[in-house]
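Here is subunit A:
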Amino acid sequence: MLTALILVPAVAAVVVMLLPSDRKELALPVGFALSFVPLAIAGYLFFEFETGVAGYQFTQKAVWYEPWGISWNLGVDGISLGLVALSVILIPIALAASTTITDRTKEFVVFTLLLEAGLIGSFLALDLFLFFVFFEAVLVPMYFIIGIWGSERRIYAAMKFFIFTAFGSAFLLASIVALSVFHNRQFGSPSFDLLELMSLDLTLDQSRWLFAGFGIAFAIKVPVFPLHTWLPDAHVQAPTAGSVLLAGVMLKLGTYGLLRFNLNLFPQAAVDAVPIIAGLAVIGIIYGAVVAIVQPDLKKLVAYSSVSHLGFIVLGTAALTSAGFQGAVIQNVNHGLTTGALFLLVGMIYERRHTKKIEDFGGLAKVMPIFAGLFLFTAFASIGLPGLNGFVGEFLVLIGSFPSIPVFATIAAFGVILAAIYLLWAYERVFTGIPDKPENQKLTDLNAREIGLMVPLVVLMLVLGLYPKILLDRTAASTEALLDRVEQATTYEVPEQGRLADVFAGEGDE
Partner candidate 1 sequence: MIEVTAGWYLSLAAVLFSIGLLGILVRRNALIMFMCVELMLNAVNLTFVAAGRALGNLEGQVAVFFVLVVAAAEVVVGLAIIVAIFRRRESASVDELATLRG
Partner candidate 2 sequence: MTFAQVLTPPSVGWIAIAPEIVLGVGAALILLFDVQYKPKRTHLGLATAAIVATAFAFAIVQYDRVQTLSQATADQAADFVATAFPFDAMIVLDANAVFGRFAMLLVTGLGLAAGWRLFERLGARAAEGLALMLLSATGFMFMASSTHLMMVFLGLEVGSIALYVLAGITRERTESDEAAIKYFLLGSVASAVFIYGVALTYAGSGSMNLLEIQGVLARNIFTRPAVLLIGIALMVVGMGFKVSAAPFHSWAPDVYQGAPGGIVGYMAAAAKIGGFAALIRILFTAFPDFISTWGPLVAGIAALSMLLGSTVALVQDDIRRMLGYSGVAHAGFILTGVVAGGAGTGEVWFYLGVYTVQLVGAFGVVAAVTGAATSGAGIDAFRGLSKRAPFLAATFTVLLLGMAGLPLTSGFVAKFGVFTEAWQAGYEWLVIVAVLASVIAFFFYLRVIVAMYMEEPVDEAVAPPGISVRASLALASLITIVIGIVPGPLLSLAGEASPL
(Lines give C-alpha, C1' and ligand atoms only; values in the text may rest on other atoms or scores of the structure.)
Protein backbone atom coordinates (compact mmCIF):
# COMPACT_ATOMS: atom_id res chain seq x y z
CA MET A 1 0.00 0.00 0.00
CA LEU A 2 2.65 2.50 1.02
CA THR A 3 4.93 1.30 -1.70
CA ALA A 4 2.19 1.94 -4.17
CA LEU A 5 1.79 5.41 -2.79
CA ILE A 6 5.38 6.15 -3.70
CA LEU A 7 5.50 4.25 -6.94
CA VAL A 8 2.27 5.49 -8.44
CA PRO A 9 3.44 9.07 -8.87
CA ALA A 10 6.75 7.81 -10.19
CA VAL A 11 5.00 5.60 -12.68
CA ALA A 12 2.68 8.44 -13.55
CA ALA A 13 5.75 10.53 -14.28
CA VAL A 14 7.00 7.89 -16.64
CA VAL A 15 3.61 7.67 -18.33
CA VAL A 16 3.58 11.40 -18.88
CA MET A 17 7.12 11.25 -20.14
CA LEU A 18 6.12 8.69 -22.71
CA LEU A 19 3.28 10.73 -24.08
CA PRO A 20 3.83 11.61 -27.73
CA SER A 21 5.84 14.78 -27.91
CA ASP A 22 3.57 16.34 -30.52
CA ARG A 23 0.65 16.21 -28.12
CA LYS A 24 2.02 18.63 -25.60
CA GLU A 25 -1.38 19.71 -24.43
CA LEU A 26 -2.07 16.24 -23.09
CA ALA A 27 0.62 16.32 -20.43
CA LEU A 28 -1.12 18.48 -17.92
CA PRO A 29 -4.55 16.83 -17.99
CA VAL A 30 -3.05 13.38 -17.90
CA GLY A 31 -0.74 14.27 -15.04
CA PHE A 32 -3.59 15.91 -13.22
CA ALA A 33 -5.81 12.90 -13.65
CA LEU A 34 -3.10 10.52 -12.58
CA SER A 35 -2.37 12.54 -9.49
CA PHE A 36 -5.75 11.53 -8.18
CA VAL A 37 -4.62 7.97 -7.78
CA PRO A 38 -2.23 8.74 -4.94
CA LEU A 39 -4.89 11.00 -3.52
CA ALA A 40 -7.28 8.08 -3.44
CA ILE A 41 -4.72 5.76 -1.92
CA ALA A 42 -3.80 8.29 0.72
CA GLY A 43 -7.45 8.90 1.41
CA TYR A 44 -7.95 5.22 1.99
CA LEU A 45 -4.94 5.19 4.31
CA PHE A 46 -6.18 8.17 6.18
CA PHE A 47 -9.50 6.65 7.00
CA GLU A 48 -8.23 3.15 7.55
CA PHE A 49 -5.57 4.47 9.87
CA GLU A 50 -6.18 3.17 13.35
CA THR A 51 -6.39 5.91 15.88
CA GLY A 52 -4.96 5.32 19.27
CA VAL A 53 -2.17 3.14 17.97
CA ALA A 54 1.23 4.55 18.63
CA GLY A 55 3.37 2.47 16.35
CA TYR A 56 3.84 2.55 12.65
CA GLN A 57 1.04 1.22 10.54
CA PHE A 58 0.83 -0.31 7.10
CA THR A 59 4.50 -1.15 7.49
CA GLN A 60 6.34 -2.77 4.65
CA LYS A 61 9.86 -3.96 4.75
CA ALA A 62 12.02 -5.46 2.07
CA VAL A 63 15.72 -5.95 2.35
CA TRP A 64 17.55 -3.72 -0.05
CA TYR A 65 21.14 -4.68 0.50
CA GLU A 66 21.70 -6.96 3.41
CA PRO A 67 25.40 -6.35 4.20
CA TRP A 68 24.79 -2.66 4.56
CA GLY A 69 21.65 -3.20 6.54
CA ILE A 70 19.58 -1.01 4.25
CA SER A 71 16.02 -1.84 3.52
CA TRP A 72 12.92 -0.54 1.82
CA ASN A 73 11.23 0.09 5.09
CA LEU A 74 8.03 2.05 5.10
CA GLY A 75 5.45 2.89 7.68
CA VAL A 76 3.15 5.66 8.63
CA ASP A 77 2.19 7.00 12.00
CA GLY A 78 0.36 9.99 13.33
CA ILE A 79 3.28 12.27 12.73
CA SER A 80 3.67 11.52 9.07
CA LEU A 81 0.07 10.76 8.12
CA GLY A 82 -1.00 14.35 7.88
CA LEU A 83 1.99 15.26 5.82
CA VAL A 84 1.34 12.49 3.36
CA ALA A 85 -2.22 13.64 3.06
CA LEU A 86 -1.06 17.19 2.55
CA SER A 87 1.29 16.16 -0.22
CA VAL A 88 -1.29 14.28 -2.21
CA ILE A 89 -3.76 17.11 -1.86
CA LEU A 90 -1.43 19.86 -2.92
CA ILE A 91 -0.01 18.08 -5.94
CA PRO A 92 -3.19 18.06 -8.04
CA ILE A 93 -3.82 21.63 -7.01
CA ALA A 94 -0.34 22.66 -7.97
CA LEU A 95 -0.74 20.95 -11.32
CA ALA A 96 -4.09 22.51 -11.98
CA ALA A 97 -2.65 25.88 -11.10
CA SER A 98 -0.03 25.55 -13.78
CA THR A 99 -2.04 25.96 -16.93
CA THR A 100 -0.01 29.03 -17.75
CA ILE A 101 3.10 26.94 -18.14
CA THR A 102 3.30 26.41 -21.85
CA ASP A 103 7.01 25.93 -22.28
CA ARG A 104 8.06 22.30 -21.79
CA THR A 105 4.82 21.39 -20.10
CA LYS A 106 5.58 17.74 -20.18
CA GLU A 107 8.79 18.07 -18.27
CA PHE A 108 7.04 20.23 -15.76
CA VAL A 109 4.42 17.62 -15.06
CA VAL A 110 7.05 14.92 -14.87
CA PHE A 111 9.11 16.84 -12.35
CA THR A 112 6.07 17.62 -10.27
CA LEU A 113 5.07 13.99 -10.11
CA LEU A 114 8.59 12.92 -9.28
CA LEU A 115 8.61 15.49 -6.56
CA GLU A 116 5.47 13.96 -5.17
CA ALA A 117 7.02 10.52 -5.12
CA GLY A 118 10.08 11.86 -3.36
CA LEU A 119 8.15 13.80 -0.78
CA ILE A 120 5.87 10.93 0.09
CA GLY A 121 8.85 8.64 0.22
CA SER A 122 10.60 10.91 2.70
CA PHE A 123 7.62 10.93 4.98
CA LEU A 124 7.14 7.20 4.87
CA ALA A 125 10.72 6.00 5.11
CA LEU A 126 11.65 4.31 8.34
CA ASP A 127 15.09 3.48 7.15
CA LEU A 128 17.53 6.32 7.42
CA PHE A 129 19.30 5.44 4.24
CA LEU A 130 16.02 5.37 2.40
CA PHE A 131 14.99 8.58 4.03
CA PHE A 132 18.13 10.29 2.96
CA VAL A 133 17.71 9.04 -0.56
CA PHE A 134 14.30 10.63 -0.80
CA PHE A 135 15.25 13.65 1.23
CA GLU A 136 18.03 14.51 -1.16
CA ALA A 137 16.34 13.30 -4.31
CA VAL A 138 13.48 15.74 -3.99
CA LEU A 139 15.94 18.54 -4.49
CA VAL A 140 16.37 17.70 -8.13
CA PRO A 141 12.82 18.13 -9.41
CA MET A 142 12.38 21.24 -7.32
CA TYR A 143 15.65 22.55 -8.64
CA PHE A 144 14.43 22.14 -12.17
CA ILE A 145 11.03 23.57 -11.40
CA ILE A 146 12.55 26.73 -10.01
CA GLY A 147 15.36 26.91 -12.51
CA ILE A 148 13.38 26.35 -15.67
CA TRP A 149 10.00 27.85 -15.01
CA GLY A 150 10.94 30.55 -12.52
CA SER A 151 11.17 34.27 -13.07
CA GLU A 152 14.15 36.50 -13.85
CA ARG A 153 16.66 35.45 -11.23
CA ARG A 154 15.58 31.84 -11.25
CA ILE A 155 18.99 30.37 -11.81
CA TYR A 156 20.50 32.17 -8.88
CA ALA A 157 17.59 31.12 -6.72
CA ALA A 158 17.62 27.52 -7.86
CA MET A 159 21.32 27.23 -7.31
CA LYS A 160 21.13 28.78 -3.90
CA PHE A 161 18.27 26.56 -2.95
CA PHE A 162 20.10 23.48 -4.03
CA ILE A 163 23.52 24.23 -2.63
CA PHE A 164 22.21 25.57 0.65
CA THR A 165 20.05 22.55 1.23
CA ALA A 166 22.70 20.18 0.04
CA PHE A 167 25.08 21.76 2.49
CA GLY A 168 22.73 20.74 5.26
CA SER A 169 22.24 17.29 3.84
CA ALA A 170 25.98 16.79 3.86
CA PHE A 171 25.94 16.82 7.63
CA LEU A 172 22.92 14.60 7.66
CA LEU A 173 24.72 12.13 5.45
CA ALA A 174 27.78 12.12 7.65
CA SER A 175 25.63 11.60 10.72
CA ILE A 176 23.71 8.76 9.15
CA VAL A 177 26.96 7.13 8.19
CA ALA A 178 28.15 7.54 11.73
CA LEU A 179 25.01 6.00 13.14
CA SER A 180 25.31 2.93 11.02
CA VAL A 181 28.95 2.57 12.01
CA PHE A 182 28.04 2.82 15.65
CA HIS A 183 25.41 0.20 15.16
CA ASN A 184 27.97 -1.97 13.48
CA ARG A 185 30.36 -1.57 16.38
CA GLN A 186 27.74 -2.33 18.98
CA PHE A 187 25.75 -5.06 17.32
CA GLY A 188 28.13 -6.36 14.73
CA SER A 189 26.15 -5.30 11.71
CA PRO A 190 25.30 -1.96 10.23
CA SER A 191 21.72 -0.88 10.29
CA PHE A 192 19.69 2.07 9.19
CA ASP A 193 16.43 0.95 10.66
CA LEU A 194 15.07 3.75 12.76
CA LEU A 195 13.70 1.42 15.38
CA GLU A 196 16.92 -0.49 15.66
CA LEU A 197 19.01 2.63 15.82
CA MET A 198 16.90 3.89 18.67
CA SER A 199 18.37 1.17 20.83
CA LEU A 200 21.91 2.35 20.19
CA ASP A 201 23.93 3.19 23.20
CA LEU A 202 25.53 6.51 22.38
CA THR A 203 27.69 8.58 24.62
CA LEU A 204 26.41 12.01 25.32
CA ASP A 205 29.10 13.55 23.16
CA GLN A 206 28.30 11.33 20.26
CA SER A 207 24.65 11.96 20.46
CA ARG A 208 25.22 15.70 20.70
CA TRP A 209 27.35 15.77 17.61
CA LEU A 210 24.94 13.63 15.69
CA PHE A 211 22.05 15.71 16.91
CA ALA A 212 23.82 18.73 15.54
CA GLY A 213 24.43 16.99 12.25
CA PHE A 214 20.81 16.03 11.81
CA GLY A 215 19.76 19.35 13.23
CA ILE A 216 21.64 21.48 10.73
CA ALA A 217 20.18 19.61 7.82
CA PHE A 218 16.66 19.97 9.08
CA ALA A 219 17.16 23.51 10.31
CA ILE A 220 18.16 24.58 6.83
CA LYS A 221 15.19 22.85 5.36
CA VAL A 222 12.71 24.37 7.79
CA PRO A 223 14.36 26.98 7.61
CA VAL A 224 15.40 28.11 11.05
CA PHE A 225 16.94 31.52 11.53
CA PRO A 226 19.69 32.33 10.50
CA LEU A 227 19.73 29.67 7.82
CA HIS A 228 16.66 30.96 6.06
CA THR A 229 17.95 33.23 3.36
CA TRP A 230 17.56 30.74 0.55
CA LEU A 231 13.84 30.65 1.13
CA PRO A 232 12.77 34.12 0.05
CA ASP A 233 14.87 33.88 -3.07
CA ALA A 234 13.53 30.48 -3.95
CA HIS A 235 9.94 31.50 -3.37
CA VAL A 236 10.10 34.74 -5.22
CA GLN A 237 11.63 33.14 -8.26
CA ALA A 238 9.74 29.86 -8.28
CA PRO A 239 6.64 29.41 -10.41
CA THR A 240 3.39 29.23 -8.50
CA ALA A 241 3.29 25.48 -8.30
CA GLY A 242 6.88 25.46 -7.11
CA SER A 243 6.17 27.89 -4.33
CA VAL A 244 3.09 26.02 -3.29
CA LEU A 245 4.89 22.73 -3.04
CA LEU A 246 8.01 24.22 -1.57
CA ALA A 247 6.24 26.00 1.23
CA GLY A 248 3.42 23.55 1.46
CA VAL A 249 5.27 20.32 1.71
CA MET A 250 8.97 20.55 1.23
CA LEU A 251 9.77 22.72 4.20
CA LYS A 252 7.93 20.20 6.32
CA LEU A 253 10.69 17.75 5.68
CA GLY A 254 12.71 19.80 8.11
CA THR A 255 10.18 20.01 10.87
CA TYR A 256 9.20 16.43 10.31
CA GLY A 257 12.83 15.37 10.49
CA LEU A 258 13.34 17.14 13.77
CA LEU A 259 10.37 15.42 15.30
CA ARG A 260 10.96 12.04 13.83
CA PHE A 261 14.69 11.66 13.95
CA ASN A 262 16.29 14.15 16.26
CA LEU A 263 13.95 13.43 19.12
CA ASN A 264 13.78 9.69 18.65
CA LEU A 265 17.43 9.08 18.06
CA PHE A 266 19.08 11.55 20.37
CA PRO A 267 16.61 12.27 23.12
CA GLN A 268 19.11 13.42 25.70
CA ALA A 269 20.85 15.72 23.29
CA ALA A 270 17.47 17.04 22.28
CA VAL A 271 16.54 17.75 25.84
CA ASP A 272 19.81 19.57 26.36
CA ALA A 273 19.37 21.52 23.18
CA VAL A 274 15.90 22.76 24.01
CA PRO A 275 17.02 26.29 24.86
CA ILE A 276 18.92 26.57 21.62
CA ILE A 277 16.17 25.18 19.45
CA ALA A 278 13.44 27.07 21.19
CA GLY A 279 15.53 30.20 21.12
CA LEU A 280 16.12 29.97 17.40
CA ALA A 281 12.48 29.12 16.85
CA VAL A 282 11.36 32.19 18.73
CA ILE A 283 13.85 34.38 16.96
CA GLY A 284 12.53 32.98 13.72
CA ILE A 285 8.95 33.71 14.69
CA ILE A 286 9.62 37.30 15.57
CA TYR A 287 12.29 37.95 13.03
CA GLY A 288 10.39 36.47 10.11
CA ALA A 289 7.38 38.54 11.00
CA VAL A 290 9.30 41.76 11.49
CA VAL A 291 11.09 41.34 8.22
CA ALA A 292 7.88 40.42 6.46
CA ILE A 293 6.22 43.68 7.38
CA VAL A 294 8.14 45.88 5.00
CA GLN A 295 8.68 43.49 2.13
CA PRO A 296 7.74 45.18 -1.10
CA ASP A 297 7.04 41.90 -2.89
CA LEU A 298 3.99 39.86 -2.01
CA LYS A 299 5.68 36.55 -2.49
CA LYS A 300 8.60 37.56 -0.40
CA LEU A 301 6.24 38.65 2.28
CA VAL A 302 4.57 35.29 2.30
CA ALA A 303 7.96 33.62 2.26
CA TYR A 304 9.07 35.44 5.37
CA SER A 305 5.76 34.69 6.97
CA SER A 306 6.65 31.06 6.43
CA VAL A 307 9.82 31.57 8.38
CA SER A 308 7.70 32.94 11.16
CA HIS A 309 5.05 30.24 11.06
CA LEU A 310 7.51 27.42 10.87
CA GLY A 311 9.12 28.82 13.97
CA PHE A 312 5.97 27.79 15.77
CA ILE A 313 6.38 24.23 14.61
CA VAL A 314 9.93 24.13 15.80
CA LEU A 315 8.90 25.67 19.07
CA GLY A 316 6.25 23.01 19.52
CA THR A 317 8.89 20.40 18.89
CA ALA A 318 11.16 21.92 21.46
CA ALA A 319 8.34 22.14 23.96
CA LEU A 320 8.53 18.44 24.72
CA THR A 321 4.93 18.28 25.78
CA SER A 322 1.94 16.55 24.28
CA ALA A 323 0.17 19.68 23.26
CA GLY A 324 3.37 21.08 21.83
CA PHE A 325 3.97 18.01 19.71
CA GLN A 326 0.40 17.87 18.58
CA GLY A 327 0.52 21.50 17.73
CA ALA A 328 3.69 21.01 15.75
CA VAL A 329 2.29 18.11 13.83
CA ILE A 330 -0.97 19.77 12.99
CA GLN A 331 0.67 23.08 12.25
CA ASN A 332 2.73 21.27 9.66
CA VAL A 333 -0.44 20.51 7.79
CA ASN A 334 -2.07 23.83 8.47
CA HIS A 335 0.81 25.87 7.30
CA GLY A 336 0.94 23.82 4.16
CA LEU A 337 -2.67 24.62 3.41
CA THR A 338 -2.65 28.30 4.23
CA THR A 339 0.68 29.23 2.81
CA GLY A 340 0.04 27.05 -0.19
CA ALA A 341 -3.20 28.91 -0.71
CA LEU A 342 -1.52 32.27 -0.30
CA PHE A 343 1.04 31.40 -2.91
CA LEU A 344 -1.68 30.22 -5.24
CA LEU A 345 -3.46 33.51 -4.83
CA VAL A 346 -0.35 35.54 -5.38
CA GLY A 347 0.26 33.44 -8.45
CA MET A 348 -3.21 34.21 -9.78
CA ILE A 349 -2.69 37.93 -9.52
CA TYR A 350 0.78 37.61 -10.94
CA GLU A 351 -0.62 35.91 -14.01
CA ARG A 352 -2.91 38.86 -14.53
CA ARG A 353 -0.61 41.72 -13.76
CA HIS A 354 2.86 40.21 -14.14
CA THR A 355 3.98 41.89 -11.02
CA LYS A 356 4.06 40.93 -7.38
CA LYS A 357 4.99 44.33 -6.06
CA ILE A 358 2.55 45.54 -3.47
CA GLU A 359 2.87 49.12 -4.62
CA ASP A 360 1.63 48.21 -8.07
CA PHE A 361 -1.74 47.26 -6.71
CA GLY A 362 -4.43 49.03 -4.77
CA GLY A 363 -8.18 48.82 -4.59
CA LEU A 364 -8.34 45.36 -6.02
CA ALA A 365 -11.27 44.44 -3.82
CA LYS A 366 -13.41 46.60 -6.00
CA VAL A 367 -12.53 44.86 -9.25
CA MET A 368 -11.86 41.39 -7.92
CA PRO A 369 -14.17 40.85 -4.98
CA ILE A 370 -13.96 37.07 -4.98
CA PHE A 371 -10.22 37.15 -5.13
CA ALA A 372 -10.12 39.66 -2.31
CA GLY A 373 -12.45 37.58 -0.22
CA LEU A 374 -10.42 34.45 -0.68
CA PHE A 375 -7.23 36.30 0.05
CA LEU A 376 -8.62 37.76 3.20
CA PHE A 377 -9.93 34.41 4.30
CA THR A 378 -6.59 32.80 3.77
CA ALA A 379 -4.78 35.67 5.38
CA PHE A 380 -6.88 35.26 8.48
CA ALA A 381 -6.25 31.56 8.50
CA SER A 382 -2.59 32.38 8.39
CA ILE A 383 -2.84 35.03 11.06
CA GLY A 384 -4.25 32.36 13.29
CA LEU A 385 -7.83 33.37 13.61
CA PRO A 386 -9.62 30.88 15.79
CA GLY A 387 -12.07 28.79 13.88
CA LEU A 388 -9.65 28.49 11.03
CA ASN A 389 -6.86 26.00 10.88
CA GLY A 390 -3.89 28.23 11.59
CA PHE A 391 -5.09 28.87 15.07
CA VAL A 392 -5.33 25.30 16.20
CA GLY A 393 -1.68 24.59 15.58
CA GLU A 394 -0.31 27.79 16.93
CA PHE A 395 -2.50 27.75 19.95
CA LEU A 396 -1.61 24.20 20.81
CA VAL A 397 2.04 25.02 20.38
CA LEU A 398 1.84 28.06 22.58
CA ILE A 399 -0.26 26.43 25.23
CA GLY A 400 1.87 23.34 25.05
CA SER A 401 5.19 25.08 25.30
CA PHE A 402 4.29 27.29 28.19
CA PRO A 403 4.54 24.60 30.87
CA SER A 404 8.04 23.67 29.84
CA ILE A 405 9.50 26.81 28.32
CA PRO A 406 7.34 29.70 29.47
CA VAL A 407 9.64 32.53 28.47
CA PHE A 408 9.99 31.34 24.92
CA ALA A 409 6.29 30.70 24.66
CA THR A 410 5.51 34.19 25.84
CA ILE A 411 7.80 35.81 23.33
CA ALA A 412 6.45 33.58 20.61
CA ALA A 413 2.92 34.67 21.42
CA PHE A 414 4.06 38.11 20.45
CA GLY A 415 4.39 36.83 16.92
CA VAL A 416 0.63 36.65 16.55
CA ILE A 417 0.45 40.42 16.77
CA LEU A 418 3.04 40.83 14.07
CA ALA A 419 1.29 38.35 11.81
CA ALA A 420 -1.77 40.55 11.89
CA ILE A 421 0.31 43.57 11.08
CA TYR A 422 2.09 42.31 8.03
CA LEU A 423 -0.80 40.50 6.43
CA LEU A 424 -3.45 43.10 7.08
CA TRP A 425 -1.20 45.92 6.07
CA ALA A 426 -0.46 44.12 2.86
CA TYR A 427 -4.16 43.50 2.37
CA GLU A 428 -4.87 47.12 2.99
CA ARG A 429 -2.37 48.25 0.40
CA VAL A 430 -3.34 45.73 -2.23
CA PHE A 431 -7.07 45.53 -1.93
CA THR A 432 -8.53 48.57 -0.29
CA GLY A 433 -8.89 52.07 -1.49
CA ILE A 434 -9.92 53.00 -4.99
CA PRO A 435 -8.32 51.17 -7.88
CA ASP A 436 -6.59 54.20 -9.32
CA LYS A 437 -4.09 52.52 -11.60
CA PRO A 438 -5.53 51.90 -15.06
CA GLU A 439 -3.94 48.43 -15.28
CA ASN A 440 -5.76 47.43 -12.14
CA GLN A 441 -9.14 48.64 -13.28
CA LYS A 442 -9.36 46.16 -16.09
CA LEU A 443 -8.56 43.11 -14.05
CA THR A 444 -10.98 40.26 -14.20
CA ASP A 445 -12.01 38.31 -11.17
CA LEU A 446 -11.13 34.68 -10.66
CA ASN A 447 -12.52 32.21 -13.14
CA ALA A 448 -14.15 28.92 -12.29
CA ARG A 449 -10.93 26.96 -12.47
CA GLU A 450 -9.18 29.25 -10.07
CA ILE A 451 -12.05 29.22 -7.65
CA GLY A 452 -12.12 25.47 -7.96
CA LEU A 453 -8.48 25.37 -6.94
CA MET A 454 -9.16 27.31 -3.83
CA VAL A 455 -12.31 25.56 -2.74
CA PRO A 456 -10.68 22.41 -1.39
CA LEU A 457 -8.14 24.46 0.49
CA VAL A 458 -10.74 26.76 1.95
CA VAL A 459 -12.88 23.85 2.99
CA LEU A 460 -9.94 22.15 4.63
CA MET A 461 -8.98 25.31 6.45
CA LEU A 462 -12.44 25.50 7.88
CA VAL A 463 -12.73 21.82 8.68
CA LEU A 464 -9.35 21.66 10.35
CA GLY A 465 -10.11 24.86 12.17
CA LEU A 466 -13.34 23.66 13.64
CA TYR A 467 -12.94 19.94 13.67
CA PRO A 468 -9.22 19.26 13.99
CA LYS A 469 -10.13 16.08 15.80
CA ILE A 470 -9.95 14.37 12.47
CA LEU A 471 -6.21 14.90 12.60
CA LEU A 472 -5.60 15.19 16.30
CA ASP A 473 -7.10 11.78 16.97
CA ARG A 474 -4.68 10.26 14.56
CA THR A 475 -1.66 12.04 15.92
CA ALA A 476 -2.31 11.72 19.62
CA ALA A 477 -1.00 8.24 20.19
CA SER A 478 2.12 8.86 18.19
CA THR A 479 2.99 12.08 19.89
CA GLU A 480 2.42 10.46 23.25
CA ALA A 481 4.73 7.66 22.29
CA LEU A 482 7.34 10.14 21.22
CA LEU A 483 7.04 11.92 24.50
CA ASP A 484 7.36 8.62 26.32
CA ARG A 485 10.47 7.89 24.38
CA VAL A 486 12.01 11.21 25.28
CA GLU A 487 11.05 10.92 28.88
CA GLN A 488 12.27 7.38 29.35
CA ALA A 489 15.56 7.88 27.62
CA THR A 490 16.54 11.03 29.40
CA THR A 491 16.55 12.89 32.64
CA TYR A 492 13.78 15.06 31.34
CA GLU A 493 10.53 15.05 33.19
CA VAL A 494 7.45 16.16 31.38
CA PRO A 495 5.88 18.97 33.35
CA GLU A 496 2.69 18.18 35.12
CA GLN A 497 0.51 19.75 32.49
CA GLY A 498 2.58 18.57 29.58
CA ARG A 499 0.65 15.33 29.20
CA LEU A 500 -2.75 14.75 27.85
CA ALA A 501 -3.27 11.24 28.91
CA ASP A 502 -6.03 12.05 31.37
CA VAL A 503 -7.87 14.13 28.87
CA PHE A 504 -7.99 11.17 26.58
CA ALA A 505 -8.98 8.85 29.33
CA GLY A 506 -11.98 11.04 29.99
CA GLU A 507 -13.05 10.97 26.40
CA GLY A 508 -16.26 9.10 26.17
CA ASP A 509 -18.89 11.04 24.40
CA GLU A 510 -18.54 9.77 20.91
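Everything below uses one rule, namely that contacts are C-beta pairs under 8 Å (C-beta built on N, C-alpha and C of every residue); 3 or more make two chains touch, one makes a residue touch a chain; residues count from 1.
Regarding candidate selection, all candidates are chains of the complex that A comes from, given by their letters.
Note that the structure is a prediction, hence the values are computed from the model and not measured.
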item: Given options 1 or 2, the chain of this complex that touches subunit A; value: 2
item: Residue numbers on subunit A that touch candidate 2, as the complex places them; value: 64-68, 129, 132-137, 139-140, 143-144, 147-148, 154-155, 158-159, 162-163, 166-167, 170-171, 173-174, 177-178, 180-181, 184, 190
